[in-house]
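Of the protein chains in this complex, one is absent; all others appear in place.
Just so it is clear, A, B and C label the chains in written order, and each chain counts residues from 1 on its own.
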Amino acid sequence: MDMMTKDQYIESLRKLHLNLYSFGEKVENPVDNAIIRPSLNSFAATYELAEDPQYEDLMTATSNLTGKKINRFTHLHQSTDDLIKKVKMQRLLGQKTAACFQRCVGMDASNAVYSTTYETDEACGTHYFDNFVKFWTDVQENDWAVDGAMTDVKGDRSLSPSKQADPDLFLHVVERTADGVYVTGAKAHQTGYINSHYVLVMPTISMREGDEDYAISFACPTDAEGITLILGRQSCDTRKTEEYNDIDVGNKVYGGHEVLVIFDHVFIPNEMIFLNGEVQFAGMMVERFAGYHRQSYGGCKVGVGDVLIGATALAGDMAGSAKASHVKDKLIEMTHLNETLYCCGIACSSQGTKTKSGNYLIDLLLANVCKQNVTRFPYEIARLAQDLAGGLMVTQPSEADYRNPATHDYIEKYLKGVASVPTEDRMRVLRLIENMTMGTAAVGYLPESMHGAGSPQAQRIMIARQSNLEMKKELAKKIARIK
Amino acid sequence: MDMMTKDQYIESLRKLHLNLYSFGEKVENPVDNAIIRPSLNSFAATYELAEDPQYEDLMTATSNLTGKKINRFTHLHQSTDDLIKKVKMQRLLGQKTAACFQRCVGMDASNAVYSTTYETDEACGTHYFDNFVKFWTDVQENDWAVDGAMTDVKGDRSLSPSKQADPDLFLHVVERTADGVYVTGAKAHQTGYINSHYVLVMPTISMREGDEDYAISFACPTDAEGITLILGRQSCDTRKTEEYNDIDVGNKVYGGHEVLVIFDHVFIPNEMIFLNGEVQFAGMMVERFAGYHRQSYGGCKVGVGDVLIGATALAGDMAGSAKASHVKDKLIEMTHLNETLYCCGIACSSQGTKTKSGNYLIDLLLANVCKQNVTRFPYEIARLAQDLAGGLMVTQPSEADYRNPATHDYIEKYLKGVASVPTEDRMRVLRLIENMTMGTAAVGYLPESMHGAGSPQAQRIMIARQSNLEMKKELAKKIARIK
Amino acid sequence: MDMMTKDQYIESLRKLHLNLYSFGEKVENPVDNAIIRPSLNSFAATYELAEDPQYEDLMTATSNLTGKKINRFTHLHQSTDDLIKKVKMQRLLGQKTAACFQRCVGMDASNAVYSTTYETDEACGTHYFDNFVKFWTDVQENDWAVDGAMTDVKGDRSLSPSKQADPDLFLHVVERTADGVYVTGAKAHQTGYINSHYVLVMPTISMREGDEDYAISFACPTDAEGITLILGRQSCDTRKTEEYNDIDVGNKVYGGHEVLVIFDHVFIPNEMIFLNGEVQFAGMMVERFAGYHRQSYGGCKVGVGDVLIGATALAGDMAGSAKASHVKDKLIEMTHLNETLYCCGIACSSQGTKTKSGNYLIDLLLANVCKQNVTRFPYEIARLAQDLAGGLMVTQPSEADYRNPATHDYIEKYLKGVASVPTEDRMRVLRLIENMTMGTAAVGYLPESMHGAGSPQAQRIMIARQSNLEMKKELAKKIARIK
Partner (left out) sequence: MDMMTKDQYIESLRKLHLNLYSFGEKVENPVDNAIIRPSLNSFAATYELAEDPQYEDLMTATSNLTGKKINRFTHLHQSTDDLIKKVKMQRLLGQKTAACFQRCVGMDASNAVYSTTYETDEACGTHYFDNFVKFWTDVQENDWAVDGAMTDVKGDRSLSPSKQADPDLFLHVVERTADGVYVTGAKAHQTGYINSHYVLVMPTISMREGDEDYAISFACPTDAEGITLILGRQSCDTRKTEEYNDIDVGNKVYGGHEVLVIFDHVFIPNEMIFLNGEVQFAGMMVERFAGYHRQSYGGCKVGVGDVLIGATALAGDMAGSAKASHVKDKLIEMTHLNETLYCCGIACSSQGTKTKSGNYLIDLLLANVCKQNVTRFPYEIARLAQDLAGGLMVTQPSEADYRNPATHDYIEKYLKGVASVPTEDRMRVLRLIENMTMGTAAVGYLPESMHGAGSPQAQRIMIARQSNLEMKKELAKKIARIK
């Protein structure tokens, strides 16, 4: 089969039977749900841009499994050039959607599972690699959307999985049969799940002996029996359902979502299992997935940052402050920080290396450095955006007041900035900045930059582990002439 | 009359006839409006705490006008000790409301207008000081709530008031009669206006010859004829109107509001005018008001910060992460930053000086330094709060899902942190952090910290002006032995 | 006796018989030693300015012990106003010397020992307070210079005093007689010791049972038998001994010093002992001294910062870059950071409280916040100074080359900035900036700002201890409506 078009993709989602809840009700039709739809539009952009010839080089690749042209989001990276193109593709999509387009998690998961299953089989005589290659060939052939699921809810952070008061706080195998296993637990913060055909599940942390039931990786349809979904609510989410939902939403077309995914005794057949008790390989899978995903943030958030910088510059133009030296300087600083993130995304890609399985892994140290910066710079970029946008960003009247004849003319008159710019345009830009720094998009641009692909402390632990401090001490000893 | 009780205050507001619009409709009863009420509760706390004997020293003072005990929010500061108590009172109210309690603007305006009218009269032979003393005596006698209004909408920032395409973009006198003047224009971002009996208007910037019509200061009832109000919408504002509005609002009781105030040919009688064309004193009024208000932020935002630090510490306790060294260290950093702001608030108060009129003015340099830090540190405190709160802060299901029997047990089970803490309590704390860093309270804690009392560049200009660089050059020349 | 004049002070030092070593030799005459003399000049400025009527209010006080007028450096603070004047006096001296004037340690030690001995006596029935009052009355009467000595060399930081391989790595009592005790150990980083008549020794950390021999506080003459001093070398110290030592030293007149003080079986008579085994009061003494000394940095380093800001502004003037917006903005930032430190120094003074003994103690939380900022901002101020000074600050030829006829004209011609400014003046300013950011003065302005009065982590521990996190959690619980 060829790659899906955007429309085919959207239609394909209508066939899913998701057991999804939101705002206290079952959602019968997620595709047309006002709250969820913008996230579907973002995801769909990964299909749409792949259809566009001008983006062919970034958006598509040649499969190492089938030799066919595939969407790069389903690609197993075959070179450092592939890794770099991945980052550029993500920046492009960030620029087009100003939101989380959600398809990276599955891409990153697949590359981690691919190389880990290979090495697990090599060490343990298992056959997970074959399982995965077969599954992933289907994914590529059908151009499926796949969600990668790692983060367990974790309960009490001071206790290991098996020490929790409730054993289900980390997803685990609760029953084993000849044909497969049953799993119970929950994966939190899942971006894109509702817009995906399959979910690819991985363990959430390194494991040790005794944790065998928790060392489980598998794939299953997103609407498998026993799975329940509860939508997370975002800042300002219901603006999308208001009568006047054009201006105040900021970004009307695109968005993201996060969902709590509950597995309640879900059956996984053997051929869809990629790790099952080999505790010593849980850590590798986690580390590689996290590494790929920390790289990803050096692309997608940079693209979102581009939009925020652009919006901030527009706000300055519209207020007549664009020529003030401090305004120009702050835009430079925003750009500088944003491009520093991009440097990190590019560098960890450029320094990638081939795994035993043949696909390419990013440089783990630099990928963690990348993500660590992502936990800081978007916050400063957002702060500067709020500085330059001015207070009106959070005090302007609602669109309903703008449409109300009793108040329209006052708003039109008094929210005018530069005389030649329509007031409505200025309102739109300010609402976009609000959206990206406090509203629905801020969820993706700020806390997700903080916690997605692991919280800052997780990166620091990896940086410590990868920093080769002993070698550095030797360098210093030599210079100081210490034996 | 004695000070009003909280209840008397609330009842007194019912008598106002505000011409207020919100979400496309006229608001007939602001007092009981779900969106506005939390801001009224915050304002009312300034009355309530003044009734409480344990806070008497901070919340009340002895009037220099009448010798009577008054609410400190109506006090004309008579010493540096008064200035320090002002800051402590503001921190207290920030701690109690975790929001903007709105009564500071009028307090700061009154102190600025008091001393400026005195010096204007001295120089120009006018009688504004008498006007103001009479008005303010009434305010103290009746314990009225007064909004201070400075910020004009300003239009094109590269043009002065008289050069704007529309002359009304800065509030100005449009007609003069024997009895008074008529004014037209708009004041933006007004916090507390809806909860106030009077508004005290000041010019927004320094003026020069030719700007006489814009050099106007006066007071009038908030419901004077010709005034129209349009409520600004805040992030997540409509959560307050949802069916389940207990958990998701974060801070159910308290909040703030901002309103666009339009003066359309409003009559101001002579006795309520405090500046009228004396362009050379517009700058003094602006600078002093801004100085007082920049001091204020060293109190109120510190109190709000205390709540955010507490909430973040609770989130750590509830997740079982409180003992991790990085968690403890980040709480220390949050505290350090918050107390640095407090130091600035205290210092500019402690170094205050007596004006010619007899009330005390804060140290202008240090007050500007104070506010400049407020444009930075709350953002870093909020970032650290989001770090420690974890992603659940922005991905947890709605309260409606928690109340829905179909999903309640799953949420109860999987959002549990430390076993002994009720899941609902954890949800409440996370929603509070969301509220303070992205929701309604974030409007007050972040962009208002940025732009309230003047945007960061305004402080930098004042810091430059007050920094006595020439004296510092002389010090350096002496050390370097340069003649 | 009246206060000493500057000259009397210098003469008095000639009578000391210090056992001092520097650069491999015994220093027979420290007063006229080229390396040490600038530090003496700084110390002497504390006498000189006290003679100057214009500084009388800041530089002198009325003794609570004798009722006489004394140098404020020997004063036991009797009010928050005294605490504030202390900070202002320190800023003044920093401005005049651009260096460490060294007399603060003794002032801070005396105030800590005064209140701690009072409370020790009250609890333990000892008579240390009388001892101390008698000693300090002599100090005031004679206007002696007193060094405060706290920091032990500490050996292995992971081990407590009694667990060290060498018991002398913390100063301790090694022999007890009826008349007094003998002590052995070393105090590191002593600023001002060489210029002092007495040293006031305190323990370096909190103690517990078993540490009795280490819980020792006393005073003795700086040239007591058994004491050996070894001068620490500073960056660029020997420039002071070069043939051409006018320009390249940067700050020719003033400087500081640090010395390692070794106590080798030194006898301390009973009447000079202020703590002797009461382990439970060691912590109080340490904490109070550290608190006072952390306050001090909010004065002295601010004064030094003033000079550095002035020098940087001059460098811009001389290079013709003063009008560039980024130059002006960086000077504002330097000022902002410097004044933030001052705010902290003022605030912890303003919020001081009376001790049982009657003198005033700074607010401990705010004093630690003050010092924590001092471990950061001077570094950023220095970085900005180096930014604005330009590379010439570190690449300009030596003064000897400037004086050499073979090269003088080239230097004169090519190091010229603005045509009207003598090249030599520009060289002087650049050398001053070098001196303050990399040379002898940098030792005081940077690493001493980092480590003096305790390293940054010490302040963080105190901030944690003083932050009242439980109260903040209660505030948050109330807002979140958690029982």
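In the analysis below, a contact is a pair of C-beta atoms (placed from the backbone, for glycine too) under 8 Å apart; a residue touches a chain by one contact, two chains touch by 3 or more.
A quick note: this is a predicted structure, and the numbers were derived from the prediction, not measured.
**Q** One chain isn't shown here. Among A:344, A:393, A:418 or A:453, which residue touches it?
**A** Only one listed residue reaches the unshown chain, and that is A:344.
**Q** Using the touch definition from the top, which of A:14, A:265 or A:336 touches the missing chain?
**A** A:336
**Q** Which listed residue (C:232, C:283 or C:422) would be found touching the missing chain in the intact complex?
**A** Looking across C:232, C:283 or C:422, the contact with the absent chain belongs to C:232.
**Q** Residue-wise, where is chain B in contact with the chain that is not depicted?
**A** Those residues of chain B that touch the unshown chain are 325-326, 329.
**Q** For chain A, which residues lie in contact with the unshown chain of the complex?
**A** Missing-chain contacts on chain A: residues 84, 95-98, 246, 250-254, 306-311, 313-314, 317, 328-329, 331-332, 335-336, 339-340, 342-344, 346-351, 365-366, 369-370, 372-373, 425, 428-429, 431-432, 460, 463-464, 467, 469, 471-477, 479-482.
**Q** Touching residues of chain C against the unshown chain: what are they?
**A** 21-26, 151, 153, 155-159, 164-166, 168-169, 186, 188-189, 228, 230-236, 238-239, 242, 244, 248, 258-260, 262, 319-321, 323-324, 326, 375-376, 379-380, 383, 386-387, 390-398, 400-401, 403-404, 406-407, 410-411, 413-419, 434, 438-439, 442-443, 446-448, 450-452, 455-457, 460
In the analysis below, only the chains that are shown with their structure count from here on.
**Q** Just give me the whole-number Å value for how far the CA centre of chain A lies from that of chain B.
**A** Spacing between the chain centres: roughly 38 Å.
**Q** Using mean CA coordinates as chain centres, what's the gap between chain A and chain C in Å?
**A** That gives a centre separation of 52 Å.
**Q** Quick one: which residues in chain C touch 2 or more of the other chains?
**A** 329
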